[in-house]
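Right, I'll just put the structure down here and ask away after.
Omission of a single protein chain aside, the complex is shown with its protein chains in their original locations.
== subunit A ==
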Amino acid sequence: MKRRGFLGAAAGTVASAACGPGRPPPPVVEFAGPDPERGHHLREGTWREGPVHETIHTEVALVGAGVAGSAAAWRLRRAGLTDVHLFELEDDVGGTARGGELPRSRHPLGAHYLPTPPPGCPALERLLEDLGVILGRDARGRPEYAPSAIAAAPLERHFGRGRWYEGLYPAAGETADEAAQWARWHAHLRALDGRRGADGRPLFAIPVARSSAELRHLDAVSFAAYLDDLGLHSERLRWALDYACRDDYGCTLAQTSAFAGLHHFLARGLEETRGGFILTWPEGNARLVRGMLERADLGDRLHRGAAVVAVDPHAGELRVHRPADGRRLRVHARAILWAAPRFVLGRLLVGADPLPAGALTYAPWLVASVEVRTAPRGIGARLAWDNVPLAGPSLGYVVATHGEPADQRRPGAVLTYYEPLCGDGPAELAAQRRRLLAGDPSSWSDHVVAALAAMHPGIAAEVSHVTVTRWGHAMIRPVPGLLFGETLARARAKIGRLRPCAADVAGLPLFEEAFYQGSSAALAALADLGRSAPDALADELPA
């Protein structure tokens, strides 16, 4: 016994000597992303009243430097308009497409990829060309994408029963009936793929508002009910589709409209036949936002950390409060583009909001970027860009360092963890939001690391840094009845000189929707000002 004790001690000494001096230091844990305090001030109206230090007159005032606001700024600049001011509540631009940086790598705080656009999106292609994502065109005029922006294989794997499998359909151990249902689902999609309605429009278009009227009635039912009608009950199939809904919309199968669910699979053409790519960057879609703002070249007309605290749409007047120095601005604009979440507007409007409060619902999300000293591996399929567990509420993690070229590869990685906090109605969503905001950084960090450790036992010892981002209102939820209903029409209706144009008033939380909302609103504002945009493309013209 004594000898065994000694040998054990000796082995322990050797092992700890091999692992370096003692335990690794505990990880640095902190919050990143939007500051819930500022949202709180807007809701409570505490910044609403106060003396004005400065007055600005401008042609167009943009509110919100997320994708829609940046796209509008970019589009106005392309049309030659420079008298534009952009107000962003947070200290950094990006909205839900914000990016962050850890010592090892840049990483996303939210939205992080864009599928290459299908044919029929020349305005979006023009943006990607302008940003250098499209390098040129082939002999048939199809865009050629910069390889550095393409998410490279291996793209996806999922974790179940202790090992990793390629792809995002849990095929291992499926019955013949389940396989047949999977095949039937694909046959169903193939039958709809590329089809146009009697009105000549695609059944599922980007932007979604351009979709044919033919299948719009599917927006009235839930995706889950739609699958029930098709007799598709396979748990595996439904897990894969539920995952897609949670990933894209922050909603479960039962909470997503069938039209929105099908739109995800069909709007860009079927994945297996469309020949497209997924475009991504270490910092996610923040790269695109920064690109648009650089080209918009606003200079000091881009106001960061500037809270719009009151809006008079008919007078074209905004009150802006800068919490950093307490300075207040009055802004007179001939046109206002509201590229911030629509629900915020109701609280700031002078006069009544045509949209009832609470008409739109938003999904809260928890996102965390985890810096690890060694990249995770696991049994089975190799580390992919997107790594998804079958069990639990999280969507797994995306590897921010996935696309690093060989000559820049270093040990370690940054993993960005995503978890939508799904809820059935406003009350459940509010409870989720309270839970999200109640936790301190270390409790959320523990939550995230525990979820990672369920896939990678022992990963906790590798973690050097965790940034936790809490999105109270990350995504508009495309619940049944939203997309083509009265609510959304009211939400995007012009009020006085103000046009709401963030992705939420399009009904789908997608980069494409935000881009088209922003650029169409920019063109509409130009028309309001009596200016023309001769290079306007059909797909970006206001509908």
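Operating definition for what follows: contacts are C-beta pairs under 8 Å (C-beta built on N, C-alpha and C of every residue); 3 or more make two chains touch, one makes a residue touch a chain; residues count from 1.
Please note the rule applied: contacts and distances are computed from a predicted model.
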| item | value |
| --- | --- |
| Undisplayed chain, where the name is taken from the UniProt record, one of "Acyl-CoA dehydrogenase", "Polyamine aminopropyltransferase", "Branched-chain amino acid ABC transporter permease" or "pH regulation protein F" | "Polyamine aminopropyltransferase" |
| Residue of A:A146, A:L192, A:A254 or A:A430 in touch with the missing chain, whole complex considered | A:A146 |
| Option from A:G173, A:G200, A:P405 or A:P534 whose C-beta touches the chain left out | A:P405 |
| Chain not shown, touching residues in subunit A | 132, 135-136, 138-139, 144-148, 150-155, 275, 277-278, 405-408 |
